[in-house]
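For this view, one protein chain was removed and the others were kept in their places.
And now, chain A:
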Amino acid sequence: MKVLLIDIDDSRANKIDSILASAGIELINFNNQHADIYHIVGEMHPEIILVDTNSSNRDTLEHLAQLNKEYPRTVIKLGNNRSESINRLAADAGISIYAIDNIPPRLLQSLIDITLSFFHSIDRLRAEVLALKPEIDARQILNSAKKFIVDTYGLTDEQATDLLNKNANRQGRSITDVARQLMETGAFV
């Protein structure tokens, strides 16, 4: 079975590729804005197309589906059922799915599920990294403030920490705030 990916970046595509290849699905990745989609679809006859929801090539796919009923077209329903996962695929992963008529709904559903869970795990990782960022930033600013105090006033690391703590207490602010201010203005107040 052939699946064509359009405008889905390589790093994402490569990862789904290894999963799907083990199921015997041939993935063709296609990522060139100016390429001729008519030619590609005509030559390859993909049974399923996964395309970036915002790809400008989607309007061309709509046209292809009208020109030839045997080309893949937008999947709105799986069998007779409205499928929530199709909307989630677009909203969460930014991917829209096109398929030819005789692909069994169950197969499409699995493909959507695999793709979704893959992108979900990537998104979760990304979210976790993002959540860490403020903490990392705070440590960095504290370290450079300490280094600044040590270098400028010849104090020890411990004394520098103490100095920052005292200023923070006196001003009723967090030590990170005081450190940031020190780095931005060169003064404690």
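One rule holds in what follows: a contact is a pair of C-beta atoms (placed from the backbone, for glycine too) under 8 Å apart; a residue touches a chain by one contact, two chains touch by 3 or more; residues count from 1.
Simple rule for what comes next: contacts and distances are computed from a predicted model.
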Chain not displayed: protein name in its UniProt record ("YdbS-like PH domain-containing protein", "2-oxoglutarate ferredoxin oxidoreductase subunit alpha", "ABC transporter substrate-binding protein" or "Sarcosine oxidase subunit delta"): "ABC transporter substrate-binding protein"
Selected residue (touches chain absent from view) among A:14, A:54 or A:140: A:54
Option touching the unshown chain, where A:14, A:87 or A:174 are the choices: A:87
Residue among A:10, A:36, A:113 or A:157 that touches the chain left out of view: A:36
Contacts of chain A with the absent chain, listed as residue ranges: 33-34, 36, 38, 53-63, 65-70, 73-74, 76, 87, 90, 96, 101
